[in-house]
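Apart from one protein chain that is not included, each protein chain of the complex appears where it belongs.
A and B label the chains in the order they appear, each numbered from 1.
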Amino acid sequence: MTAVLEARGLKKSFGRNEALRGIDVSIRRGEIVAIMGPSGSGKSTLLHCLAGVTVPDAGIVRFNGTAISTLDETARGRLRLGDFGFVFQFGQLLPELTAIDNVAVPLLLAGERRAAASARAAEWLVRLGLDGKAQRRPQELSGGEAQRVAIARALVTKPAVLFADEPTGSLDSLAAEGVMKLMIELVRESGTTVVVVTHDSRTAAYADRDIIVRDGRVSVALGEAA
Amino acid sequence: MAFLVRLALLGGRSSLGRPLGIVLGVALGMALFLLMLGAVIALDSRDDRTAWLNATTESSAIPADRAAPRGAILAARDETSAAGEVIARLIVAAPAETALPIPGIPSAPPAGSYYASPALQALVARLPPDRLGNRFGSFAGTIGDAALSSPDTLVAIVGAAPDAVRALPGAVYLTSFAASPTDLGAAYQIVILIGAIGLFFPVGLLIMIVTKLGAVSRIERFATLRLIGASPRQIAFVVALESFLTATVGAALGVVLAAVLRPLAAIIPLNGGSFFPQDLAVPASWSLLAVGAMVVAATLASAIGIRRAGISPLGATRAIRERTPRPWRILPLLVGAGLIGYTAMNAGDIDGTVMTFGIVGGFAIVAAGIVVIGPWLTYQLSGLVSRRAGSAAALIAGSRIRMTPVATFRSVSGLVIAVFMVTVFATAAGGVMQSLRVDGVDGTLPADALLADLPAGADADAVIAATLAVPGVNAVIVGRAVDPIATEVHPGSVAWAAEDFPALGFAAVPDAPFATFDRTSYLASQQEGRLEVVAVRGAAVGVAGAIVVRTDGTAEAIDRARTAIEVGAGPAAAPITRVEAVQLGIQRILHELAVVAYLGAFVSIAIAGCSLAIATAAAVIDRRRVLGLLRLMGMPASQLHRMVGFEAAVPLVGVLGLSVAAGYLVADVIVENLAGGIDVGWPEPMYFVALALGLILALGAVAATVGTIRRNTAVSATRFE
Partner (left out) sequence: MDSALTLLGLVSLKPSYGYDLKQLYDRLFGLRKPLAFGQVYATIARMIRDGLLAPLGEEAGDGPDRKRYAVTPDGEERLAEWMFTPDVPSETLQNNMFAKTVVALLTGRDAQRLLDLQRACHMEQMRALTRQKQSAGLMHVLLYDHALFHIEADLRWIDMTAARLTQLRAEVLA
């Protein structure tokens, strides 16, 4: 199987602080990978590098064989819009928009017409069990509901890769389970690759395998072999 | 508590920008306010200094044909012009033994010499003597500033022989130069007050916008303080303290800034002249009062505002979403319009003060009404925008505005008000200008011509010959005195030969050898119907009584011809062009005011543009997380800019139309009823310049935030987890 995402020798420092000290990862198409490790080990930084949010100081990131770490911001923006989806711990919904509009935004950004975008957004809200909540604003949703809206928004453009950083970090076990279960069902259905950063082993257990990051390196005991 | 204060005021780098912004904004607002106040006070007081020019019309003046009181100065007051400027002239003959000092000069000028204000002397020096200087004689000295209202004042005190003065119209004996200043009149005061209000709105809005800088991040910080146990009262105290400090420093700085800007502001001509810088100084007690009022208002407003924001330990719940604007917001606009309409309709029946109050008050209420109705219109429009939006930029902008219509409108309100003001003044000025236009109408003095009397005793032939010798003079047409007993015409009428009528500006030649016509209509701006020409029998026509001098129309030729006439026939000849005749009186004042009002409008548009830029940048900084998120999702920077643009455009589009319409109507009502039956027409071209300037400023303000957007939304600027 081909690697959809591949990173070689990633390094990234913030001032004196070396967040990544040479990371190699390879993620196959359709694979669900959990990135785990202690706090401050560089998980989020790795995710941002893989997703073309942050440019690494050294090393290369390839998406479908194209080096994305050398693209300019505009091109990476286009890539993020078209091929990647994002889910974070919280606060990622636009507070001024209703749930349905939040989901429709990426479609509109991609140039879809309003009516079509709204229809598809509504469809996704139903799939995530949010029918009846379409007109709510983020402040009027529970944490779990907001995360499900975020997942709908991340998946509505049918991205090749879904990046999630602590998607269940602010939820209780039951809500976390609901969110993960839905997310996994949906990505399995569409064959989306998922990279999920988490420190919660039950969330990580939904993945096909896990990558342990420790002190800016992939833990060697298992590493990529697993 | 000290800890709390330090934390609240100095917590973090970004919080330093906020007090700094407030201090600067308050200082600028305060300085502008003080300068405006200074100008209003100075307008009232500085005319006292030139009141002495009106002494000849005071009741204490004794007509020249009576017996001369001891030591009285024989004086006549008139006006002459050169290079398009009007010069006030006092012609005096002082007996040697007089003890009456003439204001501004050490002693009365001997016959054949003159004193001039510095501005006039500069003009004299600039123009060749045959254009201006020769009319006055030899220069004896300058008139002191204490006797001048403005550095631009053009005044001459000319010495002449007693007989020559006595022959002038309106000659009197003066025993005192005490006189009351020229009355500005209700119309003038109304316009000045309106101008002050028009400037005051943007200044107030600027201060409001500036004090809301960084409010979001501040509210977050206060929420944290509440979480760790600060009471709402302590928070209110900290906020009030912050306002108190920033307002005090800002206001004090504003006083200094006003003093620094005074020489610059003094250049702006108002009511016929720029200011002496010290005229714009506001008495210290007033400055102190203004500073105090500003500090108290700012402190109270912020303390109350923070309580209303309802900061709970979990953040400002109520601040996130504003209350939906309700339709009652239409009311103030209607009330204001009603007040103006009512006052203007009944202009004839009510007292001047009441009328001033009604018009100015109505105007202020309409302006406030536009500010009040703005959020409601913005809200309505934003609903439409967010429902119909086809792009993410429009959708997000529309939805955001719908949640915060008041704050969104506030950032453009200065511009909206400025446009309202400009419309009022431009429309009014357009109407007035139209009434001042001097067209080449059949039966009026041609624009290139001077009409002058030939007083009895003047050597008509010499005057005519001298005038004809002036370069640029094409013809001198002689009108002859009519014997009023032999003909049924007004005494003093002048008859003109029939063959001269085409040169006089008439299309038709009368079928009598001589004819006369009404002088006032001949000099009017527009001829309604044809001027009635009355035939005069040749037998009744006598000596030369008046001349019409046709020139090549250049200012030089007109000035030179005037000098020749005045030198030959004396100031009593009073040569005048039709432009001068038309622009004398209230209409000229109105015109001048309109020009001044433009200046005010430009200033307020500039302030409003600044406010918009500040507000837009502040909004971007407050929302950098959301904007960064959009960038992260792949929203191109250009779309982000468009979104920010939308947020300014929606309220502008929603309310600009209203302010233009309201401005037009208000101007129509005011001009129609105050300036007597002038219809407002199409605004002057300047109006469109001002409008365009406003829009460019708005665009520029939003464009100026591009850098802020880029810096604050770079995906690395915010951490997403």
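Assume contacts are C-beta pairs under 8 Å (C-beta built on N, C-alpha and C of every residue); 3 or more make two chains touch, one makes a residue touch a chain.
Small disclaimer: the values here were computed from a predicted structure and weren't measured.
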Displayed partners of the chain not shown (whole complex): A
Touching the absent chain when the full complex is considered, from A:5, A:20, A:47 or A:207: A:207
Chain not shown, touching residues in chain A: 38, 181, 184, 201-202, 204-208, 210, 212, 219, 221-222, 226
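The rule is simple: only the chains that are shown with their structure count from here on.
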Chain B residues touching chain A - in the complex, by the definition given at the top: 320-321, 386, 388-392, 395-396, 399-400, 402-403, 625-626, 629-637, 639, 714-716, 719-721
Complex interface listing, chain A residues touching chain B: 44, 53-54, 73-74, 77-82, 84, 86, 88-89, 91-92, 94-98, 101, 104-106, 108-109, 113-114, 139, 165-166, 169
